[in-house]
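Complex shown without one protein chain; remaining protein chains in place.
Chain nomenclature is as follows: A, B and C, assigned in order of appearance, with residue numbering initiated at 1 for each chain independently.
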Amino acid sequence: MQRIGVFVCHCGTNIAATVDVKAVAEALGHEPGVVISQDYQYMCSESGQYLIKDAVKEHSLTGIVVCSCSPRMHENTFRKAAAAAGLNPYLVEIANIREQCSWIHKEIATATEKAIILGRAAVAKVHLNAPLTAGESPVVKRALVIGGGIAGIQTALDIAEAGFEVDIVEKEPTIGGKMAQIDKTFPTLDCAACILTPKMVECAQNDKITIHSFSEIADVKGFVGNFTVTIKKKARFVDETKCTGCGLCTEKCPMKKVPNEFNMGLDNRTAVYIPFAQAVPKVAAIDPDYCLMLKNGKCGVCSKVCSVGAIDYKQTDKFVEEKYGAIVVATGFNPIKIDKYEEFAYNQSPDVVTSLELERLMNAAGPNGGTLLRPSDKKHPHTIVFVQCVGSRCDDENGKPYCSKICCMYTAKHAMLIREKYPDTEVYVFYIDVRTPGKNFDEFYRRAVEQYGVHYIKGMVGKVTPKSDGKLDVQAADLLANEQLHIDADMVVLAAAIEPDKSARPLATMLTTQMDTNDFFTEAHPKLRPVESATAGIFLSGACQGPKDIPETVAQASAAAAKAIGLLCKNSITCNPCVASSDELMCNGCSSCEKVCPYGAITYIDKEFRMPDKTTRIRRVASVNPAVCQGCGACTVACPSGAMDLSGFSNSQIMAEVDAICK
Amino acid sequence: MQEAMIKRAKELLADGTVDRVMGWKKGEFSYDHTPAVFTSAQELDENFVCDDFTSANLSKYLVKETVRDGKILAFLKPCDTYSFNQLVKEYRIDREKVYVIGIPGGPKLDIEKIRAKGITGILNIRNENYTLKIETIYGVSEMPFYEAIGVKCESCKSKKHVVYDELIGEDGEVLDSNRFDMVEKLENMTSQERYDFWRSELSKCIRCNACRTVCPACTCEKCVFENPDSGIENKAAADSFEENMFHIIRAFHVAGRCTDCGECSRVCPENIPLHLLNRKFIKDINSLYGTYQAGENTTDKAPLNEYKMDDCEASIVHERGAE
Amino acid sequence: MQVNNNNEFQPLIVAFCCNWCSYAGADLSGTNRLNYPTNVKIIRVPCSCRVNPMFILRAFQRGADGVILCGCHPGDCHYTSGNYFTRRRMTLLFSMLDFLGIERDRTRVEWVSAAEGAKFAATMNEFTEAVRKLGPNRRLEDLRCRKQ
Partner (left out) sequence: MLRKITAAKLDQLFEAISGKQTLYIPTDREDGAAEFRKYESGMKLSNALNTVRSAKDFFFPQTENLVAFKMEGKKIEVKDIRKECEDFVIFGVRACDARSFDILDKVYLVDPVDSFYKNRRDHGTVVTMACTRPAETCFCTAFGINPTMPGGDVTAFPVGDGFFFMANTEKGEKFLADIDDLLEDGDLSRLADVQENTRNILKKLPLANLSTDSFGGDKLNELFNSDKWAGLSESCIGCGTCTFVCPTCQCYDIKDFNTGDGIVRFRCWDSCMYSDFTQMAHGNPRVSQLERFRQRFMHKLVYIPANNNGEFGCVGCGRCLQKCPISMNIVKVMKALEVK
């Protein structure tokens, strides 16, 4: 027999002004199973909680209903109070008579009537509440960072610093990511490589960090604290353990016409290559698409010149399986392809470049050794036009609806650097708005305009036309002057929108994390949980969550690391006890539930059963891993036999609520 | 046909490929054949039958049969193969334990259609060039073959066997059937007309559960309607609501899994056109989520177990044409 | 169904709300003091995909005149994909109810985020009025449960 206590909160006058709390307490006192029903000024106060604790003991309560504010506010408070009095915390139900009653209704009579009905529903539900015990699941004290850009590097370093082992999986032959390609950083104009490469080296040297370069995630199983990840180590045809990074092979390789992706294809590399001088790990890789030995079986020069015998043409993709407690996603971004913007003549003229290409053109390690020359004729450009928002804040299908955030600042940086180095070069920037929120950002932009004389023109570039004299005719509108402009430019630089890396989407599916419509990972809460995904144990670092500049990326990387460290510090984690479970005797083994589970929490097992007709039979039945299940309930509806039910929100509980409301 | 089937069954029994044969057994009259398991050549010779009245879908029996040891031969009509595949997909049938011989499909006849013509005292039925010569105690009656075919065969969706180990006779094609015509007709009625239609049909329901127990998609270990803990258990419709609920929930539970085999309507003692409920779901699924045929293969995800991000909203129901 | 003192029909609306968005959206409309009728009674579920068609039929059986299901906007499901399943299930269920001649406007799915307090209130106002116009649920009620 249930012994239920009902506690009706006045919430000062928040509830009591529109709901007759005494009448509610009185009415609910007559409900079957209710042994005590009282009202109180503030149930969430210390003394309010004592009221509950005392009642639990005095009346040997088996269930508690608190009619108060939203359970999203104080459900935990009252659960803790119950637990403190020795009652299972999951025997508490809240009737939301503030947000969903007193605050929205004005008439006392009808509001009171509704409050009573909501209270009855909670009483009806609590009759069927079962004591639940949160399970525990051990935590593997090792983290995985997916992506080895500045975000991944920072996260890995922080986690390692805290004393935990951490693996970086990077799909390129080296870590470093986009930041390694950048020349200078805003708003300080310090050298990107100078601040990045020490961190890369630190990663390589830290004995807590393992770098899986030229590797990808092939599969993710498991759940918070206990992920099993299959890493695909792509064949690089060079034995990582032997290669010393001397570079002799790259010098001798006869195949020298491979577009160099590190320099955005602006120059060439060899078929066996080390992406750049400071690469970590500094190990060569052979590009099988170009290697003459791998393609035709004729060459083998690199193998001959390698003194340590690191070249291995027979290498194949390898799969390794590792266990992790936490996973940090740091897959970063890419500039969008801008081929579709025909008006900018990107495909027609080599002198129309993207901003990232400009970074390489200006970089000392770039194709021109740091001297800015036009790609077409290697001449010094005298007029450069920058076009902002190419594909950003864009409604059409070629672009992205969001602001890429970093373009305004890096364009100011580029403009400033050019003006600084080549004062005879005129720089025009066409913009929609200039967005400079950030420490020292607006000052930086103003310096570009005021001190360096960069021509900022509010307006859109309509068309770029290559002319016969090698110049580019830039046709644009100046919105402030309300006139059409033609500029004879030597170069046009497009601030291409940035988008999440293409590898993110399949990864999100493997991780069962959410993505928004732009394929950025969705954080658990946009304000309060910005570095966690909604999937427990998966954290977000850097631009995979949204466009970010370097300082923001690093801040988020450290934040994600802190969250991961918080998880790894625990020996075990408490699981949500409101999870699904299957009544094996009713389970058909049809796999419907498994197919709708977003977490892979359901597996099927063959189990021997003693059947009602006294025979034994091996049956295929669903088995829910309570540590993985997050309690959404999708499976409960997919299951036709009703074998699958959800603790805390069981079929019978919800139907009891329906009945009570419709009474 | 029947001879060829018996011959092949005997061979497969003799060479040890199978130890049982699932087929139909001759009845008391010329039309009341019963699904049965045969274990010997003698039984097959004496009782095995396959004719215009062997319309029962044998697939569901294989759920029970494949729990047993040994391998069973099953004769499956094209429509039955869809049910079979669906059950394999849902792990209800162990494919390894069945040797499937595909046999040509119907149209099969329904004795009730003959009785509905007022023909009674039936002693023998012969099909002569698609005219049925029905010998009765009261003399010989005649009726066109096609007027006596069962509801499930009236709009055959496919003559193709989607799974088999061997075929007897030719395989056919997926047909361009008119099976959604009646659903469409109902859709074009007013809400009140539809309500009246279904009330008059469903109020006939005696809750014998024949539709459920015969349905190859209804193989739950325990049906929610029999489970006191489900909250909706009920044995008889004590109110018109319960008549509606049983059929809505049943149709929903088999939505995306129903192969449209038509057994529900075949067995309904009250001739309620239950298949229309299933077809409504199939029609909606086809038009809203892309053509899907349950049981066509064992790999496609069921439409209710998957989604597309740009699926239509539920409000499409409100936006549809006829009131 | 309820009848108030003026003998005016008061529809009973059962609203199933996802804990992560619509329930919070309902809270927000409370916080912002945005009115909607007392006819609406909310049942909290972890995700809209927890709502079994049985619950909806049950509500009608017991005397509800309208049932509305609120979840996260597509793409925003706390559990990644729950509301996508909800969408298919409810589309088919509602279509079936319509097929059986049950008035379409008694059922609805609406996506309301935690930030959309105003939308929640507006939706409830609108839905309640739509159901009020239809009058009491007679086609899918259980006479044994009718209030005397």
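Going forward, a residue touches a chain if its C-beta (ideal position, glycine included) is under 8 Å from a C-beta of that chain, and two chains touch if they have at least 3 such contacts.
This structure is a prediction, so every number in the text was calculated from the model and none was measured.
Partners of the chain left out, restricted to shown chains and counted across the full complex, are A, B, C.
Considering the full assembly, B:Asn209 is the residue among B:Ser141, B:Ser158, B:Asn209 or B:Thr259 that touches the omitted chain.
Residue in contact with the omitted chain (choice from B:Asp32, B:Glu46 or B:Asp171): B:Asp32. Checked against the hidden chain, the listed residues B:Thr17, B:Thr120 or B:Thr190 yield one contact partner: B:Thr120. Touch with the hidden chain on the side of subunit C covers residues 62-63, 142, 144-145, 147. Residues of subunit A that touch the chain left out of the display are 30-32, 612-614, 659, 662-663. Touching residues on subunit B toward the chain that is not drawn are 27-29, 32-37, 56, 60-61, 111-112, 115-118, 120-123, 136-138, 204, 206-210, 212-214, 222, 226, 234-238, 263, 266-267, 269-271.
Here is the rule we use: only the chains that are shown with their structure count from here on.
The greater number of contacting C-beta pairs, out of the two interfaces A-C and A-B, is seen for A-C.
For this pair, subunit B with subunit C, the centres built from the Cα atoms lie 36 Å apart. Chain centres here are Cα means. That of subunit A falls 33 Å from that of subunit C. Our note on geometry: subunit A versus subunit B, Cα centroid distance of 49 Å, whole angstroms. With touch defined as above, residues shared between interfaces to two or more other chains in subunit C number as follows: 53-54, 58, 75, 81, 85, 89.
In subunit B, 224, 230-231, 304-305 are the positions where the chain touches two or more neighbouring chains simultaneously. Those residues of subunit B that touch subunit C in the complex are listed here as 183, 186-187, 191-199, 224, 230-232, 238-242, 244-245, 248-249, 251-252, 255, 277, 280-281, 284-285, 288-289, 303-305, 307-309, 311-318, 320.
Listing the residues of subunit A that touch subunit B in their complex gives 585-592, 595-596, 604, 617, 620, 638, 640-643, 651-652, 655.
Considering their complex, residues 53-54, 57-58, 60-61, 74-75, 81, 84-85, 87-105, 107-109, 139-144 of subunit C touch subunit B.
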